[in-house]
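With one protein chain removed, the remaining protein chains of the complex are shown where they sit.
Here the chain labels run A, B and C in written order, and each chain numbers its own residues starting at 1.
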Amino acid sequence: MLYYSQKANASDSVTREIETVMAQGQTDYQSYMFLHSPVNGVCIALDGDIQSCAADEALYHEALVHPALLLHPDPKRVLIMGGGEGATSREVLRHSSVEQVVMVDIDREFVELCNRHIPEWSGGAYTDPRHETRYEDIHAFLAEDGPRFDVVIGDLVDFPDDDSPAAAFYSPEFYAQLKSRLSADGLLATQAGPLTPATMTHHNRVRAGLRESFGAVQSYAAIVPSFYSLWGFVVAGRSLDGQAPGAIREQLARRGKERGVQLPATGLDALAGQFQLPELIARKIL
Amino acid sequence: MLYYSQKANASDSVTREIETVMAQGQTDYQSYMFLHSPVNGVCIALDGDIQSCAADEALYHEALVHPALLLHPDPKRVLIMGGGEGATSREVLRHSSVEQVVMVDIDREFVELCNRHIPEWSGGAYTDPRHETRYEDIHAFLAEDGPRFDVVIGDLVDFPDDDSPAAAFYSPEFYAQLKSRLSADGLLATQAGPLTPATMTHHNRVRAGLRESFGAVQSYAAIVPSFYSLWGFVVAGRSLDGQAPGAIREQLARRGKERGVQLPATGLDALAGQFQLPELIARKIL
Amino acid sequence: MLYYSQKANASDSVTREIETVMAQGQTDYQSYMFLHSPVNGVCIALDGDIQSCAADEALYHEALVHPALLLHPDPKRVLIMGGGEGATSREVLRHSSVEQVVMVDIDREFVELCNRHIPEWSGGAYTDPRHETRYEDIHAFLAEDGPRFDVVIGDLVDFPDDDSPAAAFYSPEFYAQLKSRLSADGLLATQAGPLTPATMTHHNRVRAGLRESFGAVQSYAAIVPSFYSLWGFVVAGRSLDGQAPGAIREQLARRGKERGVQLPATGLDALAGQFQLPELIARKIL
Partner (left out) sequence: MLYYSQKANASDSVTREIETVMAQGQTDYQSYMFLHSPVNGVCIALDGDIQSCAADEALYHEALVHPALLLHPDPKRVLIMGGGEGATSREVLRHSSVEQVVMVDIDREFVELCNRHIPEWSGGAYTDPRHETRYEDIHAFLAEDGPRFDVVIGDLVDFPDDDSPAAAFYSPEFYAQLKSRLSADGLLATQAGPLTPATMTHHNRVRAGLRESFGAVQSYAAIVPSFYSLWGFVVAGRSLDGQAPGAIREQLARRGKERGVQLPATGLDALAGQFQLPELIARKIL
């Protein structure tokens, strides 16, 4: 029997039976596996980390996208960094205020693999006239001139080692570049690693970096069963300054209803609830 | 290296490094292991299932106890079925209205093992004059005459096979016996297995049984990182009939404040949030 | 990380890191995986059992083929049952006395997969004029009329459950059919499962069946590191009757030298030594 196994933290690991390795290889930028799990359907691993599984990718992508868009008063232009599976854009496009989504993913081969193996994940995003894919380096893209974005969604690899190329995505220089392309009341959201008492380092590093660059941050977390861990996110932006979690929850629920946004996997109430963390975890958020 | 491994669902499993097997054996009623995990501290396994780990047992036991007690207008007499680690009684005793806690656990040897290996889990419950331990069969206890209980907490083993002795704890006969010792506005809460799309069978069976016997049920779920799964609970009782989850959440938060109950691991807001389930899971609750 | 894991016996298992799943699927007859292991190179699994790995398949195939051929006074016609990797025929063709090898493998698709993924395993056998491949059912082939074989090599799947189609390969009916196509002094050799004190059942069953049908049997065993177990074989034939292991060893070593047969992986001395089993194991051979 084939298995895929990955550490969940310093001492525990999760092992998944794999029915079929649908595709496996190395693009110019990363190694990939498209695996079929009996319980979780197609799971995608990049550089040895499970990214999402068909069974509940919607829980992950809804959590990644909707808080930032709902906390913004009127999101029109959205930048997705990464997002090759197409599901992030799918979620952004649920917002009728959005006029333009630019997805910048350097890895054309991976995007094509997703289109071949999991076309349904993009939910039609690639044929939506508001969506544009740019296969280029995000640093080069940000260095261009151009209109500012209302919301930036970071759907980048997790857990970079300090010496990984991905570590650049978590550097002050990168955040400064990002800020220069974000509108004054703009918001940035990014996934920020597992949120459990034993695995806070990455989350707190992301949080500290974003707070320093963007002024204010809020952590939240989604239940994604196929991750076998609560999953952390951070939304950042000056407009969050001084907002209590209760006010954020109220705003999410209210605007979700007003704007008629459907969250088929999460629901609006549970989305708002993602900003209520158990104390045992909240205490470890620095 | 020693490991403890357990299926999380039909195709995935969780494997934990074990530093020390502190105790391992068989009482008259069950097999037990007290294991020390680097990340989660002491973990207790009964009949091959991890029950709780020191790192976050409080998240589990707070979720098991407080919703039922806070949803009751004035809980005075509480029955705990099982609960040998002592942590369930510790949580019940946080409620100043409670005058009597009767913990009925048939397995004296296991209770003594807990007192030796994890005395801090009971948090002084065993020396509280309101607490009484009875080492007897729960069916015999329930058959006795005696004052009715306001709240019953079921801290019994999970996942009984149909032919396990524990299956009796989920039978209509048992529920009828229980009901005869519950006050008219009484509530029963029980853990009810993992709550993920791939593992709903046990939860829905518990729920169906309780609804038939007690009239109305509400499912809720707690994040317990060391379980590597969202964990489900059911609270049952006639007084829940017709209550919307929103009203329940409001009641939990309000009464928690009014009664001054401290939930150090969960917090009152997150406890209330446990009744907001993601749609993907909520849809599978029958 | 991907792994392939398989039970070694009732309580232990072997887990192999897998770099690449080169091919995986289902032919009309069996499921297959061509896996690349860092330590053992390409490993082939059929119906969930590792069959051979590139690193030491020669140890397995030399043990399967050469004892029977060297114990026969003048092997000219050899039948291979199965043998789709081509390595069994490669070993048979090392014997200059051999005039004809008929390999009967029902699974053309698997043979073609081997030619694509591990062409070097056949070592040119398929272009040797003495070799003939027949893609047909072995029972149908044996039912044909035709000259008798001097040696039959059984390179069939191991461990059939009683209700598996492969169980027919170990039935008295099949052995009777085989015998009708074997010359009077003919020999049959077959792999016969792992040979460890904890896993003798399959070996002893094969042995008992062959002894009943062919009169005399000898067990022997090869060290194949990638199997993580000593591997058992049985050679059967009337001419073995009354031969002591010492005489067999002497004959193997002498004829190997006389006939100039090269065994690059095993060597003649070690091949002869395969008939010396540790007492702990020999005692369990029934």
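List of remarks:
Going forward, a contact is a pair of C-beta atoms (placed from the backbone, for glycine too) under 8 Å apart; a residue touches a chain by one contact, two chains touch by 3 or more.
Here the structure is a predicted model, which means the values were calculated and not measured.
Judged over the whole assembly, touch between the missing chain and the shown ones holds for B, C.
Contact with the chain that does not appear here is found for just one residue of C:A143, C:A176 or C:A198, C:A198. Checked against the hidden chain, the listed residues C:A8, C:A23 or C:I285 yield one contact partner: C:A8.
Although one chain is not drawn, its touching partners on subunit B can still be listed: residues 1-6, 15, 18, 20-21, 24, 33, 48. Where subunit C meets the missing chain, the touching residues are 5, 8-17, 37-40, 55-56, 58-59, 196-198, 222-223, 225, 228-230, 245-246, 263-267, 269-270, 272-273, 276-282.
Just so we're on the same page, only the chains that are shown with their structure count from here on.
Taking each chain's centre as the average of its CA atoms, subunit A and subunit B sit 34 Å apart. Subunit B and subunit C have Cα centroids lying 56 Å from one another. For the pair subunit A and subunit C, the distance between mean C-alpha positions equals 53 Å.
In subunit B, no residue touches at least two other chains.
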